[in-house]
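A single protein chain has been removed from this complex, and every other one stays in its place.
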Amino acid sequence: MDQQQYQQIEDKITPPTPYLKNIIKAFLIGGLICTIGHAITYFYIIFFDFTETTVGNPTAATMVFLAMLLTGFGLYRKLGQVAGAGSAVPVTGFGNAVVSAAIEHKTEGLVLGVGGNIFKLAGSVIVFGVASAFFVALIKLILVSMGVVEW
Amino acid sequence: MKKIAWTLFCIPFFLFGCSGEQTVEVNNTVNNETDVGVREVINNSNEVYAGNAIFVDNQLLVAVQAKPWLDYKKKKIEKNLKKQIEEKFPDLEVFVSADYKLFWETQKLLEEEDEKKISDEVEKLKDLAKEET
Amino acid sequence: MVILFNTKPSIIACGSVAGPLEKKSVFYSYFDSVVEDERWNQQTNEQGHAMMIQEACKIIMKKANITNNLDIDYFLSGDLVNQMTPTNFAARELAISFIGMFSACATSVSSLIVASLLTELGASKYAIAGSSSQHNSIERQFRYPIDYGGQKPETAQWTVTAAGYALVGKHQPNLPSIVAGTIGKVVDYGEVNPFHMGGAMAPAAFDTIQSHLKKRNQKISDYDVIMTGDLGKIGLKILKAMFAQTGAKQEELEIFRDAGAEFYGEDKSFQSGASGAGCSASVYYSYMEQQLKTGRYKRVLLCATGALLSPLSFQQGESIPCTAHAVEITVE
């Protein structure tokens, strides 16, 4: 039996990815997380001195705090299994990646373990965020100085 | 699951249907003319469903709420309203915002009697609105 | 290559321990000991892992009435953690001549083959062979932190917290005896998905079982059961489909079983079933040994499968090389 024949057998038996089911779950749970976030923005606008422009920061921090609690009690993992991208894409997923790595590496000490591994999973997001921001801003600057676009 | 999705899908249409009314509130003013004029401007804009106007001395703070599905052009709506009001009352110092924070706070100011307090609060709100992330 | 053991070394005693989640296992009642704390009341997962190995060895010695560690000649064992530190640390406490063995999840059988060889040579009176895995320390090494909310597909498997060890000695009648073993080749059919180990390992199991049967001039039906290690539910189906293509009949396919596929029963939350070096070891050296001893099975083929990948090789885009080792065990 060669590789190609085997591939056929494997593909036939391996259950297909439930695309539609996954998308619906991601939509509902991702949407729900954003709706909770939206309620928090109203909370900060009404009770604190935040406007719709500035409220993003405290909201993200609060959501990360909630993610920390869910992660610590082992619930975010269960949520992630159901929601997939629905719980990974919101900032709570970023929080979960950071917090779970921090808890996991506690046994290697606070400096080498927690400090060294806290961005093990989420680090690439920061790297690509900063790098892409640099290039996008640079391209925009070049286009503006060439007179193609305006700020 | 299907039923819930269907209901969620339908709800906005009901709300679109019954959202024709506008609520415009103006705080106690001495000048009836400006009062009516500002109401008129806000009423004429069909992108806005609610607005509060606060007069202090020669300042006017207008806090409006754009219809949620038009929120993406919030900045344009603000600019348009500001231009229209300024054209009507050139000697007024006008500040227009579509931010919910300003709308919420001006709602409270409508009831306020103390001129000094109103003026302080308006200053504070203007500063808040200018803040960047 | 098939190795024939003319002196038929016997499995004198077995020891198996498991973690708290393994109470859900269908093999739960066959385990010698189940601990409530997955860390075995130690500071770290890896220390708990080492404790689990020591515990299993202590159980064996008790069962075989051996009081002095020095009476055991060799300790052959392995696990999945980097450099196999849990096994190394357990060996430090046990103070028995030790060789670390690594064939990933196939270590349960590869160590048994080496132990049988040493016994056959007369170099060993008693040798302990087996392997173990601890969910938390393996998962964090190969995949994500425990509390990370990633989505696992249906083909994913759950690394067990369990250890299984066997004491191999000179032939004794009425005890399970090792008559032949096949050391497998490394087979790679290009599977790259680390969440589909069953699909990666099935060709290795197929290759090893096929060559064992061929060299021994046997048919599938010569065995009461052929039990693979941790192919999982989907991997087992693939293996059966491969044998079906070579002309095996339906009743012959019924002979195939898989420890990983059966480990957690039908519980869907474990996806395709169990995996890990402790999966095959704890089932072979508890359930299977007892089935042989009670005479329910007379001749079995245990074929443990192992995926020889590392997180590094996966990130570098390499496919997953796999191996499988088989031993033929009979009872007179």
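For reference, chains read A, B and C in written order, and residue numbers begin at 1 within each chain.
We take it that a contact is a pair of C-beta atoms (placed from the backbone, for glycine too) under 8 Å apart; a residue touches a chain by one contact, two chains touch by 3 or more.
Keep this in mind: contacts and distances are computed from a predicted model.
For the chain of the complex excluded from view, the name given in UniProt is "Stage V sporulation protein AE" [choices: "Stage V sporulation protein AE", "NADH-quinone oxidoreductase subunit K", "Alkylation response protein AidB-like acyl-CoA dehydrogenase" or "Sodium:proton antiporter"]. Remark: the residues of subunit B touching the chain excluded from display are 8, 11-12, 15, 19, 49-50, 65, 67-69, 71-75, 132-133. Not every partner is drawn; the one left out touches subunit A at residues 17, 19, 22-23, 26-35, 37-41, 52, 56-61, 63-65, 67-68, 71-74, 78, 83-86, 88-95, 97-106, 110, 113-114, 118, 121-122, 124-130, 132-141, 151.
Everything that follows uses one rule, which is that only the chains that are shown with their structure count from here on.
Ranked by how close its C-alpha mean sits to the mean of all protein C-alpha atoms, the top chain is A.
One simple way to say how far apart two chains are is to compare their mean CA positions; for subunit B and subunit C this gives 71 Å. Here the CA centre of subunit A is 35 Å from the CA centre of subunit B.
By the touch criterion given at the top, residues 1, 99-102, 104, 124, 128-129, 131-133 of subunit B touch subunit A in their complex. Here subunit A touches subunit B in the complex through residues 24, 42, 45-46, 49-57, going by the rule given at the top. Across the complex, subunit C is touched by residues 1, 3, 5-7, 9-10, 12-15, 17, 22, 71-72, 74, 76-85, 87-88, 93, 96-97, 99-101, 103-105, 107, 120-121 of subunit A.
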